[in-house]
Structures are given as structure tokens and as C-alpha cells.
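What follows is a structure written as C-alpha cells; I'll ask about it next.
With one protein chain held back, the other chains of the complex are shown just where they sit.
The block that comes next holds chain A.
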Amino acid sequence: MTTTIEKTKTDSITNTTLFPSSQVMLDLKKLKKVYPTPKGDYVVLEDLNLQIRKEEFVTIIGHSGCGKTTMLSMIAGLNAISGGNISVLGKHIKGPGPDRGVIFQSPSLMPWMTSLQNVLLGVNQVFPHATKSQRNDIAKYYLQKVGLEDAFNKKASELSQGMQQRVGIARAFAIKPKVLLLDEPFGMLDSLTRGELQDILIEIWNKEKITAVMITHDVDEAIFLADRVVMMTSGPKAKIGDILNIDFERPRTRKTVLEHEDYYKYRKHLIDFLEH
């Protein structure tokens, strides 16, 4: 009885959120992920449909181990697709590429390079025809944007975790991707630094409007950053459980969001889903 209700619910979500194809940036269709194990196949994701519009910021929330990260790394092209497909602007993806920038959970900077060199690593790759000084300017611009104008020539290993993640943000934006994928980028930071980095992220994003998909465990973070919050059901065979539209105006500040009358309504909705 309950399962049929669930089924109609998810069906209605995937059907009602079909956008005109000209608006769609990222399209996941009947996505499936299977890990073979000695005891038989383990199905992580099944029949997962999700469309993300251009210039949209979507956060994904769900219990640990439900397959959020698997889904994101499949979009990034780092994890093979077992069934269905993923397309960016109507074109199926084949492996990883700089059109989908990734900000990883750990900063993943090359510790032997300076912060500038780390950003340049991507910039050189994406703008091979630009002159050296142009590429330097691009890298420096984004490092300034994340507040690291004094740390261009610092080795990544000398930076704090928070500063390293700032470089990670600069690196991802500097390659001007079509889609930005963020895998719990602030999960390893303390709450103060986390707030700071959320502000920096949303400030750059307001300027660049790059379609963003971000995984998070933090309900407040999910609401503050997103246009839509996607809730995933628990695995195995995880799929989209529910989608919540966040109708706050942009640009947002933390204060106005927290004081908004709908804030606790959204928050309750998400927590109800997670505790379900």
C-alpha cells in the first residue's frame, strides 16, 4: 500500500518537473548504477531522473550512503554509468572533462604547487591559446575573488584547510565550466569557516551564474544556497524522493534568509523527509 503511494509520488515529481529542453543544462535519464559484489549485484541508483536548468543552483540532500556522491561522480564522468544516460546541453557525456568542474570534499590541491600554480593547472588546460599573462590574470582574478590575494605564491601544503578549499573554489570557477559539481565541499570545515566559504561561494556564483549541483549534509546550507533542494531516498536503489523549490530572492544574505517567514517551513519539510 505504502509503496504504491511512494511510486505515484516520485512519478509525479519526475513528470511535473519536465522543463523545455532549451532550458535544460543537465539531464539525468533513467540513471542506474550497479556495483557487482561476490553476493550478487548491489544496485545503488535505479531509475533516477533529474533535470537541472541553466543558471540553477541545486543542492542534493539525503542520508549517508544513499548514493549522492556516486551520482555526482557519475555526472563528473569519474564513475562509469551502468544504465540510462547523462547529458549536458543535450549531448551525452563521455568520461570526465573541463565542461564539468568539480570541487571535491577534500581540497585535492597539489601540495607541491603554489595556490597560483594550482589554479593555473586548470586554466592552462582550458585556455591553451591565451597568452601566459592572460592566463595568469584569470587565475589571479579568481584567487582574489576567494580572498587569497596575499597567498598567490604560498605552497598549498602551507595553507589551512579552509584556505585550501578557497583555492579549490577558485580553480573550479577559473576553468569556466558549464556545470559546477560540489561534493560536500565544506564538510570537513568548522562551522565558522564553513559560513565564510558559503558566502564566498554564493558571491562568485551570483556573478558567474554557473549551473551548480552541490551535495550537502547540512539542511541550512542546502536552503541558503539553493534554488531547489533535491531529496534522495535511502539506498539501495536510491532515486529522487522529493524536490523543494526555495523561492528566496537573489542575491541573498544569510540574515534575510534566516529571518524570512518561509525559512522554517522549508527547514521542517526537509527534516521531515530526512527523518521519515
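FYI, a residue touches a chain if its C-beta (ideal position, glycine included) is under 8 Å from a C-beta of that chain, and two chains touch if they have at least 3 such contacts; residues count from 1.
The rule is simple: contacts and distances are computed from a predicted model.
Enquirer: Just to verify: the chain that's not displayed, which of "Carbon-monoxide dehydrogenase", "ABC transporter permease", "Multisubunit sodium/proton antiporter MrpA subunit" or "PQQ-dependent catabolism-associated beta-propeller protein" does UniProt list as its protein name?
Expert: When "Carbon-monoxide dehydrogenase", "ABC transporter permease", "Multisubunit sodium/proton antiporter MrpA subunit" or "PQQ-dependent catabolism-associated beta-propeller protein" are compared with UniProt, the left-out chain turns out to be "ABC transporter permease".
Enquirer: Just one of A:L18, A:M110 or A:L258 touches the chain that is missing; which is it?
Expert: Touching the chain that is not displayed is residue A:M110.
Enquirer: Can you say which of A:I138, A:I175, A:I210 or A:A238 touches the chain missing from this structure?
Expert: A:I175
Enquirer: Check each of A:G122, A:G162, A:P185 or A:G241 against the chain that is not shown and name the one that touches it.
Expert: The single option touching the absent chain is A:G122.
Enquirer: Among A:K29, A:K155, A:K178 or A:R267, exactly one should touch the missing chain; which is it?
Expert: Per the contact definition at the top, the residue touching the missing chain is A:K155.
Enquirer: Which candidate, A:G101, A:P185 or A:G235, sits in contact with the chain we can't see?
Expert: A:G101
Enquirer: Tell me where the left-out chain touches chain A, residue by residue.
Expert: 76-78, 95-98, 100-102, 104, 106, 108, 110-113, 121-122, 125-126, 153, 155, 157, 175
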